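For this view, one protein chain was removed and the others were kept in their places.
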Amino acid sequence: MNKRSKRFVAVMITAASVLSSASIAKAENVTGGGASFPVQFLTPAIAEFNKTFGHNLTYTSTGSGTGKKNFKSGTFKFAGTDSAVGSKDLPTFGWTYIPYVAGAIAIAYRLDELGGATLSLSPGTINGIFGGTVERWNHPSIANDIKTNPTWANQKKKSDVRGATALWENISTTSAKVTVSMLPATLKSNKGKKIEWYNDKTKKVLKSLTVGSKAEVNMTSRVKPTDTFSIKVGGKTIATFKQVKVTLPDRAIQVVYRADTSGTTNNFCQYMKGAVNSDWVINDAFQSCVPGGVTKFGSRFVGQPQNNNQANYIADTNGAIGYAEVAYVTDPTRASKGIRAANIRNAAGAFVAPTAAGYNSHLAGGAQDSRGLISFDWKQTTNKTAYSLGAVTYGLCQTSSDAKNKVVAQFFEWMLKDFGPKNAEALGYTPILGASAAKGVDLAKKCGAG
Amino acid sequence: MTQTQITTNQSANQQNGETSKFIGLETQGVHAWFGKHHALSNVSLRFPERTVTGLIGPSGCGKSTFIRLLNRMHEFIPSAAMAGSVLLNGSDIYAPEEDPAMIRLKVGMVFQKPNPFPAMTIRENVLAGIKLAHLKRSNHDEIVEQCLTRAGLWKEVKDRLQASGGSLSGGQQQRLCIARSLAVEPQVLLMDEPCSALDPGSTLRIEETIKELAEKITVIIVTHNMQQASRVSDHCAFFLTDGGPGYLVEADATRKMFTNPTDSRTADYVQGKFG
Amino acid sequence: MSTVANAGQLTTAEPRRPWAVSRSKRLLGFGRMLTFAVAAFVATILTPLANFDGWAVAFLLINLAWVIGIASKLGAKERRDAVLRVVITSLAVLAFVPWLSILVTVILKGYRAVYPGYFISDMRTSTPDDELNIGGAGHAIVGSLIMVAIATVVTLPLGILTGIYLTEVRGRLTFLVRFIVQSMAGVPSVVAGLFIFATVVKSMGQYSGLAGGLALAVLMLPTVSRTAEEVLKLVPDDIRSAGYALGARQWRTALLVVLPTVRAGLSTAAILGVARVIGETAPLLLTSLNTNGFVWNPIGGTVASLPTYIFAMFMYGTEYSNARAWTGSLVLLALVFFFFIIARRLGNKSALKANANRRK
Partner (left out) sequence: MTIVETPEPRQMMVVYSRADRIFRRIVTGGALTSLLLLGFITAFLVMRSAETFRQFGLDFITGSEWFSAGEDPLGGAVEGAVEEVDESVFSIGPMIVGSLVVALIAMLIALPLSIGGALYIEFYAPRSIYRVLVSLLDLAAAIPSLIFGLWGIQVFTAIGVRWATLLNDRLSFIPIFSVEFENFGRSPFVAGCVLAALVVPITTSVSREVYSRTPRDLIDTCFALGGSKWGAIRSVVMPYGKSGVIAGAMLGLGRALGETVAIYLMLNLVFRYSFEILDSAGGNVASMIALKFGEATDKEISALIASGLVLFIITLIVNMIASSIVARTTPRA
């Protein structure tokens, strides 16, 4: 054996030992796949799970339909889906649904003329835009929504306190709510300091709180449209809100939809049909769910494959609007290009931002059946905090006793109890909480239980 | 036209190896066609043993076709046909029960362009026939040396037997091809214009080789070159065509053909009056 | 004669190249190009032309204008020649620009996520959005190589047999086989994927490296068969005749003489086939899918591959995942180039080279 081949063998042995040590004994290879909607939640979850428990779980985003078919044929040990399993895809073996995470779908847009202000849209306007009747941004229905929900914009480019942010929400034309949220480190270093809602014009403190252990605190106050307000932490300003006069430009609206068939589209269409206009058709293809189809709109409606391309296109195009899972909209790279998520008016008449809290509030108003499926209630006329547009995504697992199924059970239980509540929100998703989570854990325990 | 015969003055001689006794090679009324084209008509010839027979004649007179008929290489051309018989040791090589591969083993061939096997070394080239025909030989080194010596190449290549056959000069390559043909111990060696692609120096060497070979085996050589025919051959056969199929004009001892031919056309041709 | 005597005395001749372009002329040409480049830059500022592509167009137009301008001084023939020269050079530049742009893009965007671990670690415990010095594409590289190996093992014998059939055996179906092989080169890759999905994946009940390899084999077979045929055709008939004349049977001639002669060429055929299929994405999305970890078992479920890895990283849609996608592209391109260079070197070594040249 010459020197070079000796070195080669040495390298191979090292590589082999590295690889074998990575796959600890009893580690299970478990393959699953399906819906692309939860991918940005599932990917970090799986990485963390594999790291913690030493297994090798894989999830490939193939779309819910393929996921369900592969689950039925046993090709996937577990699957993810945003919709119920159809009669043709019902597996012949024992199986169960597990609701494990949800996510708000944002109406994402970019309109530079707004100067970063957040748009508020009523269901009627959304119907007009996505149904093709509202063609330009200065359409009266959009202007009207702004009038009923004046836009307050943060004038301060950068918060003076690192890791602390403030969010403004209108409660009515004369009152507003401010939510201050802080990262754990910021919370620690600012403990005991005062959070103040300060009126810059009258130089008065409207509300004041002390930084405690809660990462998110709310303050509500009456406001005058002409005043300017600062939110301060320990005397340092983190945001300055001012009602901005928005002049809507005479610019064409470019609707950007998902070109591929997807559960996101399906859930968007469910919302449109349930909460907005019953003419909509529930379908995985956007072209098929708009009343009358999009063909007649030609290139004014543009399809993009996959969430990220759709979100990129909106972020790159002034005047574009579309729908996408929140995680793809709040991403800093795209946000810096000017993509924003609109507030949507709910059945109770309030304009709500696509947050985990808002969507959870909406889900809490729905019902859950014995299979774990959560149904939406579009008519929650008293729930002012609900953000109604979103999707719940389910895991599918086999109940037969099998080491791999047990790993799947462990995985879903861990996500519901541990990973989800801790991380879902930061990843742009909505954790399943409360009774639904308890039900989910029960269902997860059925996997591999025999 | 009278049938021409070259009679042998030597009796059939014993050959080495497992091959059957060599009685002689002769053709009887051989014709050849390419599709509808009648290329060669009615050639009857007998080749004296351990001599060199030169086949001469102008281009297109069917010499090459004829020589390829002698070891069944003719049939590789699609649409080729023949008539008559070619007798090797008294039996027709075109008889249905004859195995062409066995015929070719007894009747070797050297081609116009040197064609050593490019992927083989000089040594492997010499032994190629043994390997290809699946012959059982144990004395490989001996065969290599013997064949290369007979082909007049041994001194030049003995130190680089492992070099590629393609690394030799054209003349050396052709001698390598001769050595390769000798390794399977043929009774007859056909040479189809073996020097036409070579320079005069190499040609001379090959001609010497041919003369030496004829001490042991029968050589049949097609050549365009009158000087070459007169230098190397013991007998000559003159082919001609009048636009139709080629035919044999006459065959005789070379000296007679070049000095006192029977047919006037032969005289004209060997004197270079046409061709 | 005196002229002859003079000629004889010229023993030390200086080598000269009267046709060469002089130094000053070259400098002049360079200066002219520089001037045009600046002019083109000015044009991009003053006209709607923008960016590098606009500059290039302006540059070419100015060149063309100059040639037509000076051409008025020339005869009709020279004028046509000069214009043709600029037009053809421009077209050639335009033909090469996209691919150079791709090369530059892949390198510039791809080098970010390169670190030694990229080649040996997988994504089992890391996310596409993690720091770029965590995780890697080792599993995808291994998966790609396994699938390509399967495709090669399946295709090479079939391709070579087809090549031998077309050149040595030449049976009754020669025309049909050649025709079908050429037609198969046009099977859209997504159709090949659908076919293997419906047959192999469905019957095995799982996605697998084997299925992926077979899908690639469908796409690779025509390339290999055709190249094999081309290479075998280059073997001069003399060589075959020499084999037969030595008393060899056809099969021994084919296997012991013809095939060894084109060994290098056949390796080239295989490698060209590999280079052709290693970047195929669509069929793998339907047959082998993707996974996060190393999978060595070709029938043990989903397997990652470089194309599906790149695709998944790109679709994940974050800054870091995008960087990973480009690094994957860099690795993929490097692999393709690597195979190509091997093919080239083998091709150059080919014993047939000399023969092929002689034929020309």
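Just so it is clear, A, B and C label the chains in written order, and each chain counts residues from 1 on its own.
To be clear about the criterion, contacts are C-beta pairs under 8 Å (C-beta built on N, C-alpha and C of every residue); 3 or more make two chains touch, one makes a residue touch a chain.
Please read all numbers here as calculations on a predicted model, not as lab measurements.
Colleague: Where does the absent chain touch, in terms of which shown chains it meets?
Modeller: Across the whole assembly, the hidden chain touches A, B, C.
Colleague: Could you tell which one of B:His31, B:Arg104, B:Lys131 or B:Arg150 touches the chain left off the display?
Modeller: Of the listed residues, the one touching the omitted chain is B:His31.
Colleague: Given the contact definition stated above, which residue among A:Glu28, A:Glu48 or A:Asp82 touches the chain not shown here?
Modeller: Of all options in A:Glu28, A:Glu48 or A:Asp82, contact with the hidden chain holds for A:Asp82.
Colleague: For the chain left off this view, which of C:Ala43, C:Val67, C:Val181 or C:Ile239 is in contact with it?
Modeller: Only one listed residue reaches the unshown chain, and that is C:Val181.
Colleague: Looking at A:Arg371, A:Lys384 or A:Lys445, which residue reaches the missing chain?
Modeller: Hidden-chain contact among the options goes to A:Arg371.
Colleague: In the complete assembly, which of C:Val201, C:Leu216, C:Leu332 or C:Leu346 touches the absent chain?
Modeller: Final answer for the missing-chain contact: C:Leu332.
Colleague: Could you pull out which residues of chain A are in touch with the chain that's been left out?
Modeller: 36, 62-66, 82-84, 86-89, 252, 254, 259-263, 266, 270, 273-274, 282-285, 287-288, 293-296, 298-300, 302-305, 309, 313, 317, 367, 369, 371, 373-376
Colleague: List the chain B residues touching the unshown chain?
Modeller: Missing-chain contacts on chain B: residues 1, 29, 31, 33, 38, 41-42, 74-76, 80-84, 94, 96, 99-101.
Colleague: In the complete complex, which positions of chain C touch the hidden chain?
Modeller: Answer for chain C: residues 48, 50-51, 53-54, 77-78, 80-81, 84-85, 87-92, 94-96, 98-99, 101-102, 105-106, 109, 157-158, 160-162, 164-166, 168-169, 171, 173, 176-177, 179-192, 194-195, 198-199, 218, 221-222, 225, 249-251, 254-255, 275-276, 278-282, 285-286, 307, 310-311, 314, 325-326, 329, 332-333, 336-337, 340, 344, 359 touch the chain left out.
Methods note: only the chains that are shown with their structure count from here on.
Colleague: What chain lies closest to the overall centre, CA atoms only?
Modeller: C
Colleague: By CA centroid distance, what chain is farthest from chain A?
Modeller: Farthest chain from chain A, going by C-alpha centroids: B.
Colleague: Which residues does chain A have that touch at least 2 chains other than itself?
Modeller: Nothing qualifies.
Colleague: Two-or-more-chain contact residues of chain C, please, as numbers and ranges.
Modeller: Residues of chain C never touch two or more of the other chains.
Colleague: Name, in rising order, each residue of chain C that touches chain B in their complex.
Modeller: Chain C residues touching chain B: 236, 238-239, 241-249, 252-253, 256-257, 260-261, 263, 351-352, 354-355.
Colleague: Given the complex with chain A, which residues does chain C contribute to the contact?
Modeller: Against chain A, chain C makes touches at 120, 122-130, 201-202, 205-207, 289-295, 300-302, 312, 314-319.
Colleague: In their shared complex, at which residues does chain A touch chain C?
Modeller: 15, 18-19, 22-23, 29, 31, 33, 36, 39-40, 43-44, 46-48, 50-51, 56-58, 60-62, 70, 73-75, 306-309, 311-312, 328, 331, 333
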